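Before anything else, here's the structure in question.
A single protein chain has been removed from this complex, and every other one stays in its place.
Chains here go by letter, A and B, matching the order in which they are written, and residues are numbered from 1 within each.
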Amino acid sequence: MNHPTDLPTRRDLGADLPAVTEDQRHIGVAIPREGTRRLTEGRGQFIDDIELPRMAHVAFWRSPVAHMRITRIERSAAQALPGVIAVVTGPEIAALCKPWVATLAHLAGIKSAPQYPLAMDRATWQGEAVVAVVAETRARAEDALALLEIEWEDLPAVLDTQTALDPATPLIHPELGDNLCFERQLDTGGVDEAVARADAVIFGETYVFGRHTGVTLEPRCQIADWNPGDQKLTVHHSFQAPHMMQDLYCRQFGLQEQQVRVLCRDVGGSFGIKVHAYPDDFATVALSIMLKRPVKFVADRIESFVSDIHAREHRIDAKIVATRAGEILAFEIDDLTGIGPFSMFPRTSGIEGNQVVNLTGGPYKHKAYRARLRVVFQNKTPTCQYRGVGHPIACAVTEALVDGMAMKLGRDPIDFRQQNVIPDDAYPATGASGIKLELLSHEACLREARRLCDYDTLRAEQATLRKTGVYRGIGVAALIELTNPSAAFYGVGGARIASQDGATLRLEPSGALTVMSSVGEQGQGAEAIFAQIAADAVGVDIGRVRIVTGDTDATPYGGGTWASRGAGIGGEAVLQAGRVLRENILATAEAILQRDRQELRVFRGAVVDARSGAVLLELAELGRIAYFRSDTLPKTFTPELMVTRHYAQRDYPFIFTNGVQVSHVEVDTDTGFVRLLKHWAIEDCGRVINPMLVDEQMRGAIVQGIGGALFEECLYDTDGTLRNGNMADYLVPMAAEMPDIVVGHVQSPTRSSMLGAKGAGEAGTAGAPGAVMNAINDALAPFGVRLSSQPITPEKILRALGKI
Amino acid sequence: MKSSAFDYVRAESPQHALALLAQHGDDARILAGGQTLLASLNLRLSQPTLLIDIGGLAGWRGIALQGAVLRIGALTRHVEVEESPLVALHAPLLAQAAPHIAHRAIRNMGTVGGSLAYADPAAEWPACVLALDATLVIHGAAGERRVAAADFFQGLYTTALQEGELLAAVEMPLLQPGERHAFAELSRRHGDYAVAGLAARARWDGHTLHGLRLAFLSLGDRPLRARAAEALLQAGPLDDSRIAAADAALRAELQPFADLTHSAAAKTQMAATLMRRAVRTLCT
Partner (left out) sequence: MPTPNDHPTRRVHVEINGQAVVRDVECRKHLTDFLREDCGLKGSHLGCEHGVCGACTVRVDGQIVRGCLVLAAQADGCRIETVETETPSPRLKALQDAFIEHNALQCGYCTPGMLMAALDLVERRPHAGREEVRAWISGNYCRCTGYHAIVDAVCAVLAQQQAGRFSDAALLEAAK
């Protein structure tokens, strides 16, 4: 096929729902992002593009082993190298920056040990930064790294989650008493009763998920710029949550909020990797304060692999109980997950496992659920939230169990799901794990998925091809995904992470509109959808809207990007501010025109007569008068053409979304290689602001999920060193192996906001591993084998088939 | 990662290059395409003090018919082999293999000689020249010498090249009437090093294979001829039982190393599959 897949056949979904603004012409429409043109011309402003006067570069000597006691650091040769400015160790940094402990009060019992920007006397994972070398260029700093003489004593390393809690296993932090970071048990009751039923059918399996990582193409980077002249710290950061870092820099360095500014401009991919507070971040700030000049840190790829957060290392024993008649009665899981030697700051490394507990079984009606979670420390790179955060695991486990049960009962996988999902008219509902579900559309999405992928044709073709020894599989995964979090996610636990966001809209003298939002842009299109919402909310053309984000000096205070909250929370704030600004414009017009505002409307950049539509006052003229000719206005009236509104989602702990994905694969049973033929995703993220952007979030997220399902894993040697920490050996998905991905939309708006938008950024990652694993198992069904360990490699497939 | 510091000089002639090599020994590296060298320097895996750029030695570049052989100069870029009408006509195996070498941007710079001299067992050219019974033309202070491909690859990253010698060209016999070529590799992603690969060549007379060469890549410390399987496959008319016997022989003679995610057994299984499929191609 030599032509592009059709641009979304429906580029305007706005008309499917009641309009949320007057003359709604941008919300719901697939408007391209003109704001990205500069990126196609190589004129972005990524952190490494920024040069500041006297800026220095830091490179870190990182521990080459999993666990060591540092015995000697000889730095004189490194310091003597021309161009080297400073060589700094942990205790020197610790004099400026407090240590931290990453716990949250609402994860009962979670514990971790104090962590410092640079290792103090021990390095506890391969990649932990021990010494900082600051030089005039990065190359110089690396030259100096080679001149450091560092001696250490190897310490035993904890590298196996299954023995981490054994009494014989050394303790990483003896003062903690064991290697357990967090554990949780949940039991609704009823699981054993379900198992004991005469008509009970049980299917159990153990699922293993390989540790992997985000691999943002732009590595982590920042410039810390301490200005001793005004005692102010400015940090340019490739990051998702500037206000969070502003707060942390203050608290760790004893600064006042007004002394710190964090700027996030272009971010070359984040996906959660860039929402955590890394030791490197604090070290770089400390160096700037110490050296009184800007210091830039850009992680190179090799250090990224050992210092970016990892995620998703789980081993889960699971089972599903259903009746012969096909009613799912219960799920049970026992999740063992391995993190690093510290819980990661400030969101903790307990959240991912906590979400696996919360979300397993999510789409289904069952009432009985039992779960145990143990989160254990290891001497490996610390882990934390990465796109999807527990959802990919929970969904893969749930959907594999459901497929396993369907096969045992001789049921079609889609039919079986239709029988057991929470019905579309049963909301609000509470899931077995206690999650509160406002409004989902599992039934509609299953129907639409079946239609979109032409399921019956795929099944017929599968049967025909099997006779010729060609093994294709169709895998279905129903998913739920939390979005628009309330303060229940972090705030209640004591974290100073905002669950509310704000938008300031200002009408400019020329009639242009400036939108300042506390939610930033990392490529997902936040700025574009804010422009669409603002244009409709106020009544101007989108071409006149300018967005400002990522500056703690210039925007309202807010949480930033994570947990798929940008559209739903940031967008609602824009909508509310826009509505009020529209009213204020009308009030100003009333004062100027001396006509009742009830007779006036704002329409496409002008104030018009509400009845006839005649243009009465261009907004540019209104702006001119309001800003420059206050002498012509009634003395009792002051125009307020700049409006700020905030929004927090407070109706539910989370606003869940749902979707269904279908994966079509072909397995070469002689080589174990899997070909991804095609992928479909039906998604319901509530009101869609821009269908093209949602499609692209889905596609990118799906491919990221496929990465974990088939390709990506951090592979460790027996001594705890990473064997594949480079782009050749760590396999990220590239274009040739990825399928075309068709996206369909269902819109069930949330009533927790006027906009009705839920989040869309992570659902793709949540469902893809489950869909692909189910597809592979479906393909191999004639052989009576199943794969349950991700990434699913040719090796694993050949072993399962008994070919090796 | 930034490489450590080194000096850079452009060799004006092969003699110049050799003289510099002799002068600097282990502190110098030859820079041809640089696609392997520069990556390892960026990773600080080696730290030479001098790079000798031989990329300008025009006499070592180019593809030409020379009597009964197709001569490919060592500095010929992979992309030139990929797009050469002479290669397509006289050594189609190379044209089949070329698209598997990394990606276009790498193929535009990387050289045939660089790949052969580096002798990565997972690379495409070493297996191809082995399958084609090519001759490697080596240039040293004492002049030129020729080494058969079968004798050139001696171990992991080890060839017949001695210190102070450079690879100048590789000469391939021309495609004969009835001769077929088949190249296939299994890699997790397009352009990755192969998990297992096979460069195969034979003459097919309608019922029997002749002059069969099965050269595997990524199955050992060097490209490997599967001689036992070759012998069985061409010992008589080809049928299912002959192929089955060759399959068994192949599995017995291969002793691959495991890699990061594939066991030796998996590689052997893949190699056997590649062989069956190659045989089908050679007979069609």
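As a convention for this text, contacts are C-beta pairs under 8 Å (C-beta built on N, C-alpha and C of every residue); 3 or more make two chains touch, one makes a residue touch a chain.
Because the structure is a prediction, the values reported are computed rather than measured.
Chemist: One chain isn't shown here. Among A:219, A:558 or A:623, which residue touches it?
Modeler: A:219
Chemist: In the complete assembly, which of A:62, A:140 or A:450 touches the absent chain?
Modeler: A:140
Chemist: For the chain left off this view, which of A:64, A:83 or A:99 is in contact with it?
Modeler: That would be A:83, which touches the missing chain.
Chemist: Could you pull out which residues of chain A are in touch with the chain that's been left out?
Modeler: Output for chain A: 1-5, 7, 32-34, 36-37, 39-46, 48-49, 82-83, 136-137, 139-140, 214-219, 266-271, 300-301, 522-525, 692-693, 695-696, 699-704, 726-728, 732-738, 740-741, 764.
Chemist: Provide the residue numbers of chain B that touch the chain removed from this figure.
Modeler: 1-8, 31, 34-35, 38-39, 41-43, 51, 53, 55, 79, 99, 102-106, 108-109, 189-191
In this section, only the chains that are shown with their structure count from here on.
Chemist: Could you tell me the distance, in whole angstrom, between the mean C-alpha positions of chain A and chain B?
Modeler: Averaging C-alpha atoms per chain gives centres 44 Å apart.
Chemist: Residue numbers of chain A touching chain B in their complex, please.
Modeler: Within the complex, chain A touches chain B at residues 138-139, 142-143, 146, 300-302, 670-673, 711, 713, 715, 723-724, 726, 728-729, 731, 733-734, 736-737, 793-795, 798-799, 803-804.
Chemist: What does chain B use to touch chain A in their complex?
Modeler: Residues of chain B touching chain A: 1-2, 4-5, 43-44, 186, 188-193, 195, 260-263, 265-266, 268-270, 273.
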